[in-house]
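What follows is a single structure, and I will ask about it in a moment.
For this depiction, one protein chain was excluded, whereas all remaining protein chains were kept in their positions.
Note that the chains take the letters A, B and C in the order they are written out, and that residue 1 is the start of every chain.
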Amino acid sequence: MQDHFLNRYRTVRSRTEQICKPLKTEDYVVQPIVDVSPPKWHLGHTTWFYENFLLVPFLEGYPLFHSEFNYVFNSYYESVGARVLRTDRGNLSRPTTEEVYQYRAHVNEYMEELIQSEIGVHENVRFILEMGLNHEQQHQELLQYDIKYILGNNPLFPAYSTMNKKADSNEKATALTFESIQEGVYTIGHQGDGFHFDNEKGEHKVYLNPFEISNRLVTNQEYLEFMNAEGYSSFQFWLAEGWDWVKMNQINAPEYWHKIDGQWMNYTLSGIQPIEMEAPVSHISFFEADAYARWKGMRLPTEFEWEVAASQMGKVKDNCFVEGNRLTPAIQSEEGPHYFGTLWEWTSSAYRPYPNYTPPEGALGEYNGKFMINQMVLRGGSIATPSDHFRITYRNFFHPNLRWLFNGFRLAKSL
Amino acid sequence: MQDHFLNRYRTVRSRTEQICKPLKTEDYVVQPIVDVSPPKWHLGHTTWFYENFLLVPFLEGYPLFHSEFNYVFNSYYESVGARVLRTDRGNLSRPTTEEVYQYRAHVNEYMEELIQSEIGVHENVRFILEMGLNHEQQHQELLQYDIKYILGNNPLFPAYSTMNKKADSNEKATALTFESIQEGVYTIGHQGDGFHFDNEKGEHKVYLNPFEISNRLVTNQEYLEFMNAEGYSSFQFWLAEGWDWVKMNQINAPEYWHKIDGQWMNYTLSGIQPIEMEAPVSHISFFEADAYARWKGMRLPTEFEWEVAASQMGKVKDNCFVEGNRLTPAIQSEEGPHYFGTLWEWTSSAYRPYPNYTPPEGALGEYNGKFMINQMVLRGGSIATPSDHFRITYRNFFHPNLRWLFNGFRLAKSL
Amino acid sequence: MQDHFLNRYRTVRSRTEQICKPLKTEDYVVQPIVDVSPPKWHLGHTTWFYENFLLVPFLEGYPLFHSEFNYVFNSYYESVGARVLRTDRGNLSRPTTEEVYQYRAHVNEYMEELIQSEIGVHENVRFILEMGLNHEQQHQELLQYDIKYILGNNPLFPAYSTMNKKADSNEKATALTFESIQEGVYTIGHQGDGFHFDNEKGEHKVYLNPFEISNRLVTNQEYLEFMNAEGYSSFQFWLAEGWDWVKMNQINAPEYWHKIDGQWMNYTLSGIQPIEMEAPVSHISFFEADAYARWKGMRLPTEFEWEVAASQMGKVKDNCFVEGNRLTPAIQSEEGPHYFGTLWEWTSSAYRPYPNYTPPEGALGEYNGKFMINQMVLRGGSIATPSDHFRITYRNFFHPNLRWLFNGFRLAKSL
Partner (left out) sequence: MQDHFLNRYRTVRSRTEQICKPLKTEDYVVQPIVDVSPPKWHLGHTTWFYENFLLVPFLEGYPLFHSEFNYVFNSYYESVGARVLRTDRGNLSRPTTEEVYQYRAHVNEYMEELIQSEIGVHENVRFILEMGLNHEQQHQELLQYDIKYILGNNPLFPAYSTMNKKADSNEKATALTFESIQEGVYTIGHQGDGFHFDNEKGEHKVYLNPFEISNRLVTNQEYLEFMNAEGYSSFQFWLAEGWDWVKMNQINAPEYWHKIDGQWMNYTLSGIQPIEMEAPVSHISFFEADAYARWKGMRLPTEFEWEVAASQMGKVKDNCFVEGNRLTPAIQSEEGPHYFGTLWEWTSSAYRPYPNYTPPEGALGEYNGKFMINQMVLRGGSIATPSDHFRITYRNFFHPNLRWLFNGFRLAKSL
């Protein structure tokens, strides 16, 4: 059991560093928008989590690596003291990337000691360790969003890697079909002993009115039809705040799309490429997904509809996740059972607590609950989600204007 | 039937003007914050609604009062053309208040003609007329919010009226108790033929997990205990965006509260007064209501829980509404069945569409649907709500930081 | 002598009210941009000056009109206590315009008593009184700017008055010529006993290098040539901050110009009118004047060059000033000696203190000195300047982006 944890700790920790391997030192430092954090901040912050919540309270005689790092690498835990303003993360050249890697090594050494010690088997330590590993996996996903943003908004458009698994050029998305779900009472939320976050906990019942949900995500080709049909200049498809956002930011295409010499291209982690028209559209805001659905006379599914439908979907395909060296979402070409795991899917549900929701005591209680306002739920995982990190009860959430995440959407309609 | 409409038209129209009667000409003009509209804008905009949606399309030969008024008095209908920016409403000294009253008289004259004409009985005209009257009633409520804000943020603190029905100084709020509601499937939404908005339409089922809901609103006295317990400086009770809002705006009490010579006073429409400690707390944001509930170890009810509970509450007391000359919320002192109608009650539900929601075609489709993002639902009506305008299925909605409305909150807990 | 002051007091005070006579009550209230103050604020603030600096300190037993008016009508005197934020002036519906006129009458009554009393002849009282009258005359000028802005930015474009003296349609601007001024030492600044502001005081010498200065202001026709020559889209003519200002605000013409059905019109205090092409261009920023001059291969004169040149100009023509019912600047058609007084003229001089400048002690020391940064000097008076208020040593000053004042410019070149 301790071996299991030790292995898992090592796997997760080295995976983070593997994601950063293609980066230049300079790529670790910048923060082009407030939503993006510098990669070296992610490396340090995930490490600080173990140091602050495990080593300091539980490992006697643990020597802090640096007394100021609590200030530098705390993200938003008010309970844990003052911290660098989020907007200032990209202003810090120090600690250097090398020092952050030394910090990781230092903490790893003592974490291995803690995991293998007597105290390492206590339930509380195990709980926080599991939380720390899932926390780091979340940051692995954010790292990939942030790296893409940093490189993809650089005028030189550098590639992150050239080893992307590409689609066969004849591959087509499967025909769009809809599956009906009957009305009735369904059970929602995480059940059982496995790891889960507080926000998905609390098995409870919901009543679903009858609806249909599509077998796959909307493709680039389909989204382009919306663009060509003046979707971005037709207010009637948009929520009022979405319409303001479109006009204020002069949005006329998904993030990373560029019209070059009359052709739509997009920045991918392999550099600027022609758009794969049969692949799912990605990097669009909730506002855009919602407007597209309205244009089609449909809507997005609620998170409860999604969870019920997902329980009837086929198994997640292995190559959808990060382990498969996928830098771009695969074309969803298979007939038959629906599946998920290609891109996070915007749902029509606002991110609010489940009926019996109560956050844990102390700083870890700040993990999820305090963000339950003005954000929308996404379900389904993405090519950037570690496959052992995902569950169908998993609730991801972002503000409705954000697009730097690996997301797409699926259609639904009421019956 | 036409007489009924004519009477109702006259009643609603004169009620708006009656609300404005105590105002000075200058009070009609200003817009101290973007959420407030100048009273003369409300007078004109409600009139424009009839002109634009009824007289112009349906009354042959109708002479427009002024060709530029469509530009001046359109609020947010993108379908109806360009309009004065919302932030600029308070910059317009013209048309004068007198001209706006002339505009009202002009439109009233032709509206009476239309209502009594043959075309006035057509279902479509009747539908839009009913919508226009309900629209004007909504603006009557907003007018009272806005007048209070305009006068209550003036350094001279002028009174709107001195005719307020005041509480007996010995009156006490009834003891706080909770009523249990059983889990099960409930029907939600507006059913039947009466007037209703598109957002509340669509009878559908929800599953409620078991819960309790309080018999009355939280009082000023109870809220003061939260303040005295450092509620405004304890991050752990607050949503993250709420905490930012508190710090950014240095919030430390409800809107209109002032500590004068060591005593908490508040501005009411009768001027600066000592706070009625037994009356419900009002003019607080969703963030504050939510933080108070968390401090108590409870939560706010969802809008569905509220609607189910309300159907079992006693009759709305007559004196709660605007017809009773109430400028401040009454103390809820009665034992026995719960009631509502004193203040709009924040619920824990984000404002999102019901399962089968579809907005009407055309400009009236912009009435409700496009605001279904980043806002929270309030239920229950207030002392500023005309009593024939309210239903228990009625969904009011505001952004979670707003406080200039007449609102309060009620507690709930899961079982 | 007391009679002189009494007459002058009455003349100035009634002139302010005469300027406001054409206004509707609503026009007194609004503040469409921060630079504009509501007319009722000007009426109150000029009155407060006498109350605060004369009646309270010098008239025994003077009854304050209202204890809060010091807070409401203080403009920027830090010495005199807290005050309404400048940006909030347009948010105040109270005191009403009628109350402000009552305030004026109250203060006038006691001021007449003070002027006629024994203490009224003391030098100090006389000095402050003279200052108060000149202060009120400055606000008369600002009132006209502000009234024009309030009406001219209203979508209904109401006229202030229809009694404007208009140009003969055949009248032409005199040919543009230049006068040479020899190099040498000149004396600058106010000399002698007459009233003057602290900023123009302090006779001192400057050395002028040889230069030429134009005989009249640049006309609308000439300015239109700059516009037609792509002046607004050619960065090379602009100061960097001016170029940013042009792009940020999408400036492509002087303030109040509107292209209507292909023709350039402008809003004047008589309403929307075709542009008088031979009249001087007005309502342009320093940035625009400076860019025009650079386009012509010339420059603006310094304030010292202007003052020296003005001392050799012909007498100011009577009909240029406000007494002549001029709402628009006259065409400068006379040959012969140059003259000024049509529009304030931007100079190339930053507003900085003269060598021996010292502000008076106390609150009146805040009158001019603290604004000596980031502003440019204008010279010459305008149609809105009372003729007995102006001197050729008078230094007016505004930020370089402002355009709501009655200003124009004259060209110069070095030899």
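Criterion: contacts are C-beta pairs under 8 Å (C-beta built on N, C-alpha and C of every residue); 3 or more make two chains touch, one makes a residue touch a chain.
In this text, all values refer to a predicted model and were calculated from it rather than measured experimentally.
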Missing chain: touched chains present in the view: A, C
Residue of C:L6, C:I33, C:A159 or C:L239 in touch with the missing chain, whole complex considered: C:L239
Among A:L6, A:L92 or A:I272, residue touching the chain not depicted: A:L92
Absent-chain contact - pick from A:V12, A:V29 or A:A310: A:V29
Contact set of chain A toward the excluded chain (per top definition): 24-32, 40, 68, 71-72, 84, 88, 90-97, 150-151, 153-156, 158
Residue numbers in chain C that touch the chain omitted from display: 76, 78-79, 183, 185, 204-207, 209, 211, 235-236, 238-243, 286, 299, 348-350, 352-353, 355-356, 365-366, 370-374, 400, 414
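What we mean here is this: only the chains that are shown with their structure count from here on.
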Other chains in touch with both chain B and chain C: none
Most distant chain from chain C by Cα centroid: A
Chain B and chain C: spacing of chain centres that average the CA atoms, whole Å: 46
Distance between chain centroids, defined by C-alpha means - chain A, chain B (Å): 38
